[in-house]
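Of the protein chains in this complex, all but one are displayed in their positions.
For reference, chains read A, B and C in written order, and residue numbers begin at 1 within each chain.
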Amino acid sequence: MPTVFIAIPLRRLTGGQATVQVAGATLRQVIERLESSFPGIAERLVDPDDPDKLAVGLAAIVDGEATVLGLRQPLEPGSEVHFLPAIAGGASDRRRGCRRI
Amino acid sequence: MTSKTGSKKSESKKTGAERKFRVVGTRPIRHDGWDKVLGRAVFGADIKLPGLVHGAVLRSPYAHARIVKIDLSKAEAAPGVLAVMTGADMPIAASKVLDLGEEVTNAVFASDRVMARTKAVYKGHPVAAVAAVDHNVALEALRLIEVSYEVLPHVVTIEQAMAPGAPLVHDDLVGSDIGERVEHTNVADHIRYEVGDPEAAFAEAATIVELECRVSRAHQGYIEPQNATALWHQDGKLTVWTSTQGSFSQRNSLSSVLMMPASSIKVVPMEIGGGFGGKIGIYLEPLAAILSRKCGHPVKLVMERRDVFDATGPGPGGIIRVKMGVDAHGVITAATADIRYGAGAYPGASINPAAVCVFACYRVPNARIDAYDVVINLSKTAAYRAPGSPQASFATETVVDEICRRIGMDPAEFRLLNATRGGDRRTDGPTFPRIGNVETVEAIRGSAHYRAKLGRASSPTKKRGRGMASGYWQGIGNKSTVTINVNNDGVVSLIEGSADIGGTRTSIAMQAAEILGIAAEDVHPAVVDTDSIGYTDLTAGSRTTYATGAAAIQAAEQVVEEMKKRAALVWETDEANVRFADGVFTNGAAKNQHLTFKELCGKLDTTGGHVSTTGVVNIRGSGGGSFATHLVDVEVDTDTGKVEILRYTAAQDAGKAVHPAYVEGQMEGGAVQGIGWALNEEYVVGDDGVMQNATFLDYRMPTSLDVPMIDTIIVEVPNERHPFGVRGIGETCIVPPMPAISNALRDALGVRLTELPMKPGRIMAALQAQAGP
Amino acid sequence: MHPFRYVAAGSIDEAVAVLREHGARARPLAGGTDILAQLRAGRFELDALVDVKGVPEASALRLGRDGLDIGAAVPCYRIYEDPDVSAAYPGIVDAASLIGGIQIQSRATIGGNLCNAAPSADSIGPLIVHAAAVTLAGPAGTRTVPVDSFCTAPGRTVLGEDELAVSIHVPRPPARFGAAYERFIPRNEMDIAVVGVACAVVLDRSGERIESARIALASVGPTPIVAAKAAASLVGGPPSADAFRAAGEVAADEASPIDDMRGTIGHRRDLVRVLTRRTLERAVQRASGGTASGNTGRGTR
Partner (left out) sequence: MTQAPLPKAHVRCQLNGQPVEFLADQHMSLLEVLREVLDLTGTKEGCNDGNCGACTVSMDGRIVDSCLVLAPEVDGRTIETIEGMAPPGGLHPLQRSFLEEAALQCGICTPGFLISAKALLEREPDADEHRIRHWLAGNLCRCTGYDKIVRAVLRAETAMAPKAAAGRTRRKKSA
């Protein structure tokens, strides 16, 4: 089962849990299951305007590297998932005034 | 100045299994070189178009002021003036700006930044612009625009901005404090990472060192000012010629700010005179576009140097506190970091990369990182070479040096003991793949420089010291497209969308040549506009040679596959019999049937016509990023505080150096930019919120007389995510110089400089404080 | 930039006529390295610039029995590339080879540096310790003003609106005279003096006593400062390290520096001490026939 590392701002929603094991073959499935366990978490992770996209300014790091497929990113049973602020590379210009996590 | 011109260049440290390369690793002359040494290369400001007119921008003289009224009538009536614009001409309606909050799009900030609507939030903030028959007429017309301002109290330091009751840069900014919504604040963001229990670990630590460091904001200092030329076509389409690090990201930004479809905009990337992260954002482009729409001519805008300093984005300054504890053996057990960066007038200092990089060089089992993005009344900061990493790493690397002194451990040994390796978890969570951190430290430890004695100072008032520091930048992957068109004469054209700032046309062409088995010179690269190539992300994040190179490899591999089919046709054999190696196609089913790539190209017309392929990549991540370790010897005049860099060696992991001369060039240039930031470069901001030293004269970037030769050691720990093992190397090299020099000054003088720049007056003050009253 | 007339004057009278016509809205143009940058930065605007490089008196560099005459429009390179001038006036050559980089030295003039009257000007201190005087021309004819009373405030001089500087006379130094100028800059080139110190000494016949001395300080006051007390402290005494150190202390007291983007009060006073000592050493070395020249424009190391 993939392991999801819960960023500090979201731990309020997971009762303080820092990691959660969640079944799912894609990022979307994992987020859906997370939502059923921890209501409210999905809206912090998913773009309200486009259900295929991560929230603006957020990156999902899967097995060490950022996904480029958004919620469609396939996961392995042993995958590690981190939701982190987007690294933005040399491209920190495109940031929001307020992040969701 | 005693540079060692005799010093050996680029010792190469190879690690791991290696593919045999024919082109990669050689040093061909760059394809665009002739035009550049002949003065023929066309940079942004060089463009000439039929009917071209010139513009100029009126900017706020105040750091923070409400715009009460703008009277354009005199300017509009002036002879030769063709169009005048203000924030009222910017497409986003004023009411939308009031919607700032969680739903805010960055286009609002981007739009607001390029031209103020109701208030100016930094000195140099555009408030109006003019297009006229020539540049001087436009400049003179600016003087006829009457703006009445209501000057507001400003905040230009992080302390001012975070103080209770501080004036607000934006009344409607909604900040986030670890995910909690905060209103009426200048702190746009506070993020936190935590692993283990740092407090418990500190309680057990044998030695703890804590330092608070201050870093001035520093400008990229590219020699070419920002420029933009735009033509708003009668059919509603827009063409923009500009010096940009990313024509497609530029197109996206323009699309958001001008509220028009991206497909209606063509961005033509001109030769770009330096960027270092500073030419990602839009500044003049929307203004040129709107002026063009108003006057019907193509309009050219070129920034003046003063405005480049005042109104474009330097890297942020900050206050960084790092605390680190080690056990009795010198193993790091805990570390915390408090990182506060001044974002400028809009949110978005590079605090997250700072948090990723601050402890990236070390295994830290118990860590907490807090980082704050603070808005202040100075121009919005931008990316600057490894954005966010140098400031934070300055604190970490000086703390590490103090620990080494405290426990009596050699700094190279300490690093080898504590260095992150593949499989180690970063403090922000994810694990590293194979990386070259240890190898860069070993390269420095094995260098002639490390073994050399420091030598006696050149006079009794001078003292010498040596310092070491490491650094990291993660880099990115993402989207690139490369098209290869095969010509009948055996030369291939390589079409790409990556802005070439430092020779990447060649490093990408070489990767295609490697696959095709032809000379680098037989690949003709061209950087083209957004209508002429598939989407390509910007030249930033150390991604171009890595990711666009991967696209070139993919396109070249497709060429080989297609050419095998053609060879099979020539030899009337099954395609499966055709082999390709070292640039030669051979028929495995027949004796003595072989064709070089060039020979086969001559037969394309009779085997089905031309061959054209496109490589499209969207790469996840950088493959672990690039580590560097630098070693520097300094001599300080204790009478004046002046520092001379005596000797400098930089080691960095390039994965595989495609064109070693340009890898060295990045390392040398990054080191010298870092030396500038370390010793002299800063924004001196007066009580009026205005930068006082906004000229090259007073900004004091290093001249050729201020630095020695920079010795380089290219370490090659292959990147598992790139077919040739290539890593992006453009950015990490600016991270180690500042702490390395602070550490060398500590060695020379016995005092710790914690504030950048470590200018002569600060060094003298530190020496006097050490001597006591 | 506000459009202006460019007038190439062929004589002093022609130049003065243009200045008279426009008053404060005309200025002489020599090397242009300061005034063009200032015009472009909008510091002021003009209706006319009078190029004086074609005025024979302003473009002559003449080394005679009574001293050196430096036309106000003579660019720096002509001074430091002249071996006779270099040998006789090393203190002035020190300054001429420090101003700007090679490109600037092709154009910038000592006369312009003087009339620009920046507190940091590199050439004014050396002129003062060389007891130089500047000849000014105006509608009423010419007058001569000692350089040490020429500057009145930052960017201000005794020049009238319709006057121009024609040339600078530097008297022939007496025997056993030595002078030196050194400045401190954070970089090694292309920088503005944080502090500059010019010294001149005359030794007695024995070479064991300082007969007379002059010290001038740059960048530590609104105008170049003549450190008269520091200079007086040396007279009659030996040219010793102790004496130089003591003079440096006095000079630091005579300085009245401010904090600005280029340096702090404390650092500047420290630098006055150090540079006074160092330039005195060099001046005495030169006065004793030593070869402490060979400035490469690198500032203080």
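Basically, a residue touches a chain if its C-beta (ideal position, glycine included) is under 8 Å from a C-beta of that chain, and two chains touch if they have at least 3 such contacts.
It should be emphasised that the depicted structure is a prediction, and the values quoted were computed from it without experimental measurement.
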Requested in this report: Could you list, sorted by label, every displayed chain in contact with the chain left out?
Outcome: B, C
Report summary line: By the document's definition of touch, the residue of B:Ala45, B:Val108 or B:Val578 touching the omitted chain is B:Ala45
Query raised in the report: If the hidden chain were put back, which of C:Glu21, C:Glu189 or C:Asp253 would touch it?
Result: C:Glu189
Report summary line: From B:Val182, B:Val491 or B:Leu705, the answer for touching the chain not displayed is B:Leu705
Query raised in the report: Thinking of the whole complex, not just what is shown, which of B:Ala129, B:Ile208 or B:Ile272 touches the missing chain?
Result: B:Ile272
Requested in this report: Kindly state which of the options C:Met1, C:Ala131, C:Val158 or C:Ala246 is in contact with the chain not pictured.
Outcome: C:Met1
**Report entry** Residues belonging to chain B that touch the chain removed from view
**Finding:** 1, 3, 5-9, 27, 29-30, 32-34, 36-43, 45-46, 48, 78, 134-136, 140, 144, 220-225, 271-276, 302, 304-305, 501-503, 659, 661-662, 664-666, 668-673, 695-697, 701-705, 707, 709-710
Query raised in the report: What chain C residues would touch the chain not displayed?
Result: 1-6, 8, 29, 31-33, 36-37, 39-41, 49, 51, 53, 77, 100-104, 106-107, 188-190, 296-298
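The rule we apply is simple: only the chains that are shown with their structure count from here on.
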Query raised in the report: Looking at which chains touch which, would you call it a line, ring, star, complete or other?
Result: line
Report summary line: The chain whose C-alpha centroid lies farthest from that of chain A is chain C
Report task. If you tally C-beta pairs in contact for every chain pair, which pair wins? Let me know. Result -> A-B
Query raised in the report: Which integer distance in Å separates the CA centroid of chain B from that of chain C?
Result: 43
Query raised in the report: Distance from the CA centroid of chain A to that of chain B, rounded to the nearest Å?
Result: 27
Query raised in the report: Among the residues of chain C, which ones contact at least 2 other chains?
Result: none
Report summary line: Residue set of chain A touching chain B in the complex reads 5, 8-10, 12, 44, 56, 61-68, 80, 82, 84-101
Report task. State the interface residues of chain B toward chain A in the complex, per the touch definition above. Result -> 100-102, 104-106, 109-110, 173-176, 178-181, 188-189, 191-194, 245-246, 249, 253, 277, 280-281, 313, 346-350, 352-353, 356, 382-383, 385, 387-388, 428-433, 474-479, 538, 540-543, 618-624, 721, 731
Report task. Sort out for me which residues of chain B touch chain C in the complex. Result -> 1, 136, 139-140, 306, 637, 639-642, 644, 679-680, 684, 692-693, 696-698, 700, 702-703, 705-706, 759-761, 764-765, 768
